[in-house]
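Missing here: one protein chain of the complex. Every other protein chain is in place.
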Amino acid sequence: MIVEKVKSDGLAHLSYFIGSGSEAAVVDPRRDCDIYVEMARRRGMTIRHVFETHRNEDLVSGAPILASLTGAKVWHGPNADGEVRYADTVKEGDEFTLGDMKIRVLETPGHTYDSVSYVVYDAAFGEDAIGVLTGDALFVGDVGRTDFYPDRAREVAGLLFDSLRKIEGLGGQALVYPAHGAGSVCGGNLADREFTSLAYEAANNPMLKLRDRDEFIKSKLNEYHYQPPYFRLMEHLNLVGGAPLPDVMHPRLLTAEEAESTGADVWLDVRSTTAFAGAHLPGSLAIPSSMIAAFAGYYLDAEAKILLIADNPEQARAAACELGRIGYDGVIGFVKGVVGSAQKGEAFDSVATVSAQTVASRLNGGEANWSLLDVRKIDEFEDGHIEGAQHIFVGHLDERIEELDRNVAYTVLCASGARAMIGASLLKRRGFEKVDVFLGSMGAWKALKSKS
Amino acid sequence: MIVEKVKSDGLAHLSYFIGSGSEAAVVDPRRDCDIYVEMARRRGMTIRHVFETHRNEDLVSGAPILASLTGAKVWHGPNADGEVRYADTVKEGDEFTLGDMKIRVLETPGHTYDSVSYVVYDAAFGEDAIGVLTGDALFVGDVGRTDFYPDRAREVAGLLFDSLRKIEGLGGQALVYPAHGAGSVCGGNLADREFTSLAYEAANNPMLKLRDRDEFIKSKLNEYHYQPPYFRLMEHLNLVGGAPLPDVMHPRLLTAEEAESTGADVWLDVRSTTAFAGAHLPGSLAIPSSMIAAFAGYYLDAEAKILLIADNPEQARAAACELGRIGYDGVIGFVKGVVGSAQKGEAFDSVATVSAQTVASRLNGGEANWSLLDVRKIDEFEDGHIEGAQHIFVGHLDERIEELDRNVAYTVLCASGARAMIGASLLKRRGFEKVDVFLGSMGAWKALKSKS
Amino acid sequence: MIVEKVKSDGLAHLSYFIGSGSEAAVVDPRRDCDIYVEMARRRGMTIRHVFETHRNEDLVSGAPILASLTGAKVWHGPNADGEVRYADTVKEGDEFTLGDMKIRVLETPGHTYDSVSYVVYDAAFGEDAIGVLTGDALFVGDVGRTDFYPDRAREVAGLLFDSLRKIEGLGGQALVYPAHGAGSVCGGNLADREFTSLAYEAANNPMLKLRDRDEFIKSKLNEYHYQPPYFRLMEHLNLVGGAPLPDVMHPRLLTAEEAESTGADVWLDVRSTTAFAGAHLPGSLAIPSSMIAAFAGYYLDAEAKILLIADNPEQARAAACELGRIGYDGVIGFVKGVVGSAQKGEAFDSVATVSAQTVASRLNGGEANWSLLDVRKIDEFEDGHIEGAQHIFVGHLDERIEELDRNVAYTVLCASGARAMIGASLLKRRGFEKVDVFLGSMGAWKALKSKS
Partner (left out) sequence: MIVEKVKSDGLAHLSYFIGSGSEAAVVDPRRDCDIYVEMARRRGMTIRHVFETHRNEDLVSGAPILASLTGAKVWHGPNADGEVRYADTVKEGDEFTLGDMKIRVLETPGHTYDSVSYVVYDAAFGEDAIGVLTGDALFVGDVGRTDFYPDRAREVAGLLFDSLRKIEGLGGQALVYPAHGAGSVCGGNLADREFTSLAYEAANNPMLKLRDRDEFIKSKLNEYHYQPPYFRLMEHLNLVGGAPLPDVMHPRLLTAEEAESTGADVWLDVRSTTAFAGAHLPGSLAIPSSMIAAFAGYYLDAEAKILLIADNPEQARAAACELGRIGYDGVIGFVKGVVGSAQKGEAFDSVATVSAQTVASRLNGGEANWSLLDVRKIDEFEDGHIEGAQHIFVGHLDERIEELDRNVAYTVLCASGARAMIGASLLKRRGFEKVDVFLGSMGAWKALKSKS
């Protein structure tokens, strides 16, 4: 009997290959789902079912694709806002058998109305649940966000409270298998640990320890979460069923001339933060490959034709895969770095990186026409920031650009400089000419302060 | 924070790569230990410690090898029969820190005197243990065997009982990470499941449910376990420290002539059961690659020069790896199958496979000078066997060969025919000419009986 | 500038990835053509063209599939019997440029009417051809077969003679890149070497050394080649354009019960020759995975639903791939070996393997109702055989089965025993009960004779 986790790093998404004997199921498969088929075949197992814990808003579900590859049936909870076209509906108490493994459905609404958990039993042993796949209801160290129905916020927070009690009712012995790990945009304070039991969570998860329903609801209403616009697209795709990823995920290498003629909507530079700083193609948007899952969805249109700038084919491939998982299939090809283009006489640009000392002396010197722009999340900003810094979250820079002044020089900062570089690239695309990045950002700032 | 299992299938041995942030440790590493180094490097972690739960008797520990590759320190429990030369001693309450992970030592003797468990805490959360690495003290669904000190059997069984209570004292919330899974020779009734919590085991593990100390001891004394002779070698190696595996594990392909001239002590046929039946080189010993971990240790001397017969280089490589994990480094090379040798005029032999119907009619017909030889474990045999069948466990056939009669025709059987083919090859090596194998064995027999 | 060979072992088929700078082409791609796309992407090259040297009769061309994956254009020679729907036509003298590489078309009919060669020049150097991709016109050590137009045999042999002169006209300095290597069914005496120059061939290739046109024609007319029936299907598919391989090539593992219910047309046992001998499922056809390319096309219908019997998933996968390359997409799944089925009480069968000594004593003893059946190619048989042996080529056994007598016991032989086991399985499928296989066959026979 196995419960094997498959993790997608960028999204911090966790899916599970489960089963016993020769029968298997997959819970919350991601879009590039060949991996589950190979897991099954290598173990001599057959995928009988695909279980969804809820309609994902942050990624394209692989459920319909996996179903068509394997002939498995897809199951989804009740109360979906619209009909999930590729799935049958499960409801409280429905049972499935995979060899010695028994699966029982527990309705656990709150994060969404259609959220269910799948409880795992070992029929060769006793009556107790041995594990529970909780989707986005219960995480390690946190619980799911409940901000998707703003006008019914109180109701769904209460529903989640009730669902958590139901899950706890399975007993402390049960292991917990959530749909996300630390780093996900689907929760705030997930633990940097991907294994736990209900008993451990009951004693240590701050949100589970809130035993008063009203207090719990209040706490949830006080949370603030960002919603990248691509969530809308995901919700739609996960009703109608997403298409498989394009066959070959290796983007084509293009020459500078070919790149020009592609008519790409966006030139996406997926190289490292410092490589973009050193030299980049004018007008390109900087999102390093590992940050695509968290940030691309703020800036890219669903149908955008995307040209990548990457150091090498592997980096381009990784970026295309990250994009594909969140529904962006418009990758046309990639250009290799910037040096080659420069050698052919193409224009390039750069972003200066400045240090804490420089920032400090500008602040002290009363630098004119200059401002610090902090692009972290609002809660990070509120936890402590450099006095006088202006705040706009990096994901909102594009839509709030008019709050900034093209005559002012901006030094962009975040926690390290990585999000700041995304921000700097956005500003330059929108015509800001005097932009640099505080490398090290708040980390370096605190280090400087602690020394002085 | 991670606890990642590395499984070696043949031995059903489980080792663990654990850690947090950039610091890692490995628990009970196997001999081919490059895998842990790569896990660490890929994650940007450094292996600081190697923890042994006890002196392994069924495999060569990779601890000293991993230590020399990484500079990590090896830790071993107290009370080892001799000095574990490559390790420092841990004792009750010793603590280690790896990023947010805290590890505490729990002495849990019983399986061996030097058994310890390592308890895992998440310092970012509370005081409760989140997991425990139990070695061979506690398995999923079973507990460790206690037959290694025959003259102190009662004492060590009692020690194990006490150790299990100590482990339970960590609380039901803790996840359990044992050193073996189902299929191991180190336990009898391990669950076919590799995840559990202490609370689940407390409620469902038959041996944990035995709350009476004397009853527990009595139950342990009633168990029977086999001890392959190579255990002695392992115990020695795991005191002095085993050498790394030979550099290149791909055995060389040899021609039939080269094979003849190698002076190999044993020709080991690692092809499938039916391939050996169809044709094999006279005098060769049949142990399919996947059965090496369980059976090779009964027949091979520590220093044996071994020539493999394999279908292809991959199969030869897998066999050499299985042999290396249990201390056999004497693989000289391999011969590819039997057809090529036959084509060059070399002699070959075969073993007839007979069906349940044939066995039944021989029994009914009172076949003369013929006997059924059942080579399963004694407890399998006692659970039910064909009337009149003689029993010798396959691992004991070599030493008890004189109980058999070279003038009698033997039909060897087990549960399926796989162990029976090993037995048939042993008989033929020892001069028995009339040997066949009951393919399907007890499985087929029961199917036949249920139809009639 | 590169010319990289991609070899498909079973078919001994050679395709080529060629190009210079960032531009590439593929010559005679096989059906599983992701490999070319990956080669291009890894090198930062774009596949601009797909060149076919002729309409392949022994495999499914990957040209239309590769074109749809890459947007490349497919090119095919003139005079195809029908319209090659997915290709444009090239003719003598057409030129293509890929970076520094220039490609010129040379019409070289004979093997087929539509055969062309592609001549490679390095524009950075001189006027001389540096290489020529000869398809099935010129091999290393042999030339193409010319038996596909029986009523115009003399004409096409003459055409080939003229084409070879044309190729020689390129100059001895040119390297030769043919479409097949040793082991192909497309030629008789290919060298066991895959590199040569025109000068070397001119001096050493027996068929190129035949400088007299009539003598050459006579020699070609005297050749005998087998034509597996699936050639017809290939010729058709390679006009209309084959479909891509099924998405996931790992066949599903089926239980014995599932296997029964699949309604498979043929149970194809792809395990080793000796494994089939040891035990197999009654009625199954024995073709080891590595022999599929050469023999499956004689026995399987284009639309056959095929159930595999394999030792493990990798073997099943390799077999499915070999089948797919020659157009058989009907693989339903696989059953793992025979021991498991036997254990469930399923029937099994075996084939005895006999030695040269046994055959000799049967011959000497005048064994009654017994015959030797030699299933080698007719030319092998005519080169020397055991007196009294009956000859039917293994590929013709099914259609000539009525020439054999079900009351006679047959010992099947070939050169080693491998084809003989295929033959034995065919006989048993057709109701012959007394069948064994001479393991070692003519090889062992000669060894025995040389000793006596």
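Brief remarks on what is shown
As written, the chains take the letters A, B and C, and residue 1 is the first residue of each chain.
In this text, contacts are C-beta pairs under 8 Å (C-beta built on N, C-alpha and C of every residue); 3 or more make two chains touch, one makes a residue touch a chain.
The shown structure was predicted, so the numbers you read here are calculated from the model rather than taken from an experiment.
Residue-wise, the contact with the chain that is not shown comes from A:Ala275, picked out of A:Ala275, A:Ala316, A:Val331 or A:Val375. Touch with the chain that is not drawn comes from one residue among A:Gly93, A:Gly345 or A:Gly384, which is A:Gly345.
Interface note: of C:Asp28, C:Glu194 or C:Asp374, the residue touching the hidden chain in the full complex is C:Glu194. By the touch criterion stated above, the residues of subunit B touching the omitted chain are 22, 34, 37-38, 41-42, 44-46, 69, 247-248, 250-253, 255, 313, 317, 336. Although one chain is not displayed, subunit A still touches it through residues 271-280, 311, 337-340, 342-348, 350-353, 355-356, 415-418, 439-441, 443-444, 446-448, 451.
Within the complete assembly, residues 1-3, 20, 100, 122, 124-126, 128, 130-131, 141, 171-175, 191-200, 202-204 of subunit C touch the chain that is not shown.
By definition in this document, only the chains that are shown with their structure count from here on.
Averaging C-alpha coordinates per chain places the centre of subunit A 49 Å away from that of subunit C. With centres defined as mean CA coordinates, subunit B is found 42 Å away from subunit A.
Of all residues in subunit A, none touches 2 or more other chains.
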